[in-house]
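A quick write-up on the structure given underneath.
One protein chain is absent from this view; the other protein chains keep their places.
Showing subunit A:
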Amino acid sequence: MSGSCGRIPPPFPDNEDQEAESDTRVLDSDEDDDDEGEDIFTGARSNPITPTSAPDEGDIFSEEGSYIRSDVHHATNGLHPDEEELDLFTEATVELTLTNTTSQGRREIIGPTASACNTTQVPNSILKPSIVTKTTEELEEEESGDQFELNIAVTNPEKIGDGMNAYMSYKVSTQTTLPMFLNKTFSVRRRFSDFLGLYEKISAKHSLLGCIIPPPPQKSVVGMTKVKVGKEDSSSAEFVEKRRAALERYLQRVVAHPSLLQDPDVREFLERDELPRAVNTQTLSGPGLLKMINRASDAVNKMTIKMNESDNWFESKLQEVENEEQLLRRLHAAVDSLVNHRKELCSNTAVFSKSVAMLGSVEENSALSRALSQLAEVEDKMEQLHQQQAFSDFFILAELLADYIRLLGAVRCCFEQRMKVWQRLQEAQSTLQKKREAEAKLLWANKPEKLQQAKDDINEVKLSTANDKHNTWESKVSQYERDFERVTCTVRKEVLRFEKEKARDFKQHIVKYLESLLHTQHRLVKCWEAFLPEAKAIA
């Protein structure tokens, strides 16, 4: 697994004594789940997404309609190849309810979970079926069980400092029942570079294993400079809101990943009051430059590696991923254009509304004059509707697409990691081969001393190495083979998990978007219906 150690994991079902208990609970909840599975979305409240400005702390984790995340730990310490067929991955869901004290709506970002299956086949790794959305009452009922909750919110952006050294600090609040955390509810303040630092740390540890690491939101020099300089206009407010939402989604994705959640760095990020400043994340720092160089050399490597793919699955998957990325880019461009045009429509409607009002004031027929001013009001309301719809367009669709474009990039990195491991294996194998040939040659040449030397070379027993291991080429090769096997397995699993999550995510967001459209159309109907009698009253 992730190799995290020194932390007490939550009491997972692979503890022998809990097995029997969890068994029954599994069965019980299974039944529940099957019914509830269909209710994922009807449980969700269809409210428009409105951009939140600083919600109060107390309101962030309102229990109403919050969902449970069940933490699942797949027993992968000994990877069984046939596990792949079983849909063992129950995703951790991180669900969020934000109440905004100022605006009308409530934003909910749902990440429902799939139910697991087949617990009987692998007795040592009974997986807890994930619980689908539940209401508060059901939540409380199950509190006693092995369901763990983890809600994260990123809120309250505050500008700290002044001038070019200023930065935005965000409040990261966590609410959880996971025992591995010190408290149930806590919050810390973090800045953007902290998030990037977290990504670096996680990436360094987990990407080599073939995990898909969620990428953080992008840096933006322009956006941040505006904020730093202190421009109080709407575009910098929009930028901050966009970033805040992106950071929130980023964290939610990180904790949704079962192995990442176990990582002590993640826990530290969420819990610890003061984090050491992550300077490696600056573009022009030493490590930053090093990273750029590495990336360049990686790109070159990618072009030269021709992997002998024994498994077609990977090749076709990679192709799929690339195609999908193309499609998403196109979609994103179209949605972007939609957002812009809608904003245009918004301002044009406002201007038109004023113009109609003027016309109404000049009109001499009093009934017509009244109707025209009513029309102006209707158009005004339409402007607001368009504005809201533009927000929905952006935050539900455009950002989703942008996130997934980056995530697909991360998936590709995952594949590349596997290639690198394979390459390492190949190199080791060829070195071993060469040494063996050298040994054979010496055997032929019958030079006993050199022969012994060659043998030693192959078996290079270095007793003086620090970690006391055998460091022979043979053992190296076999180690690398095992590594490759493991990475292959992990990548497969990760991709499957990712795909499921993606399908769910998209469906969810699409439903949300449709709901926002529905809401807009409802309001439209109301506006026009209110206007109709006025129009009819013209005489």
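Note that in this section a contact is a pair of C-beta atoms (placed from the backbone, for glycine too) under 8 Å apart; a residue touches a chain by one contact, two chains touch by 3 or more; residues count from 1.
Just so it is clear, contacts and distances are computed from a predicted model.
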Query = What protein name does the UniProt record of the undisplayed chain give, "Protein mago nashi", "Sorting nexin", "Medium-chain specific acyl-CoA dehydrogenase, mitochondrial" or "BRCA1 associated ATM activator 1"?
reply = "Sorting nexin"
Inquiry  = For a quick check of understanding: of A:298, A:344 or A:437, which residue touches the chain that isn't displayed?
reply    = A:344
Remark   = The one of A:154, A:245 or A:335 in touch with the missing chain is A:335
Touching residues (missing chain, whole complex) on subunit A = 38, 40-42, 46, 323, 327, 330-331, 334-335, 337-338, 341-342, 344-345, 348-349, 351-352, 355-356, 358-359, 362-365, 367-368, 371-372, 375, 503, 506-507, 510-511, 514-515, 517-518, 521-522, 524-525, 528-529, 531-532, 535-536, 538-539
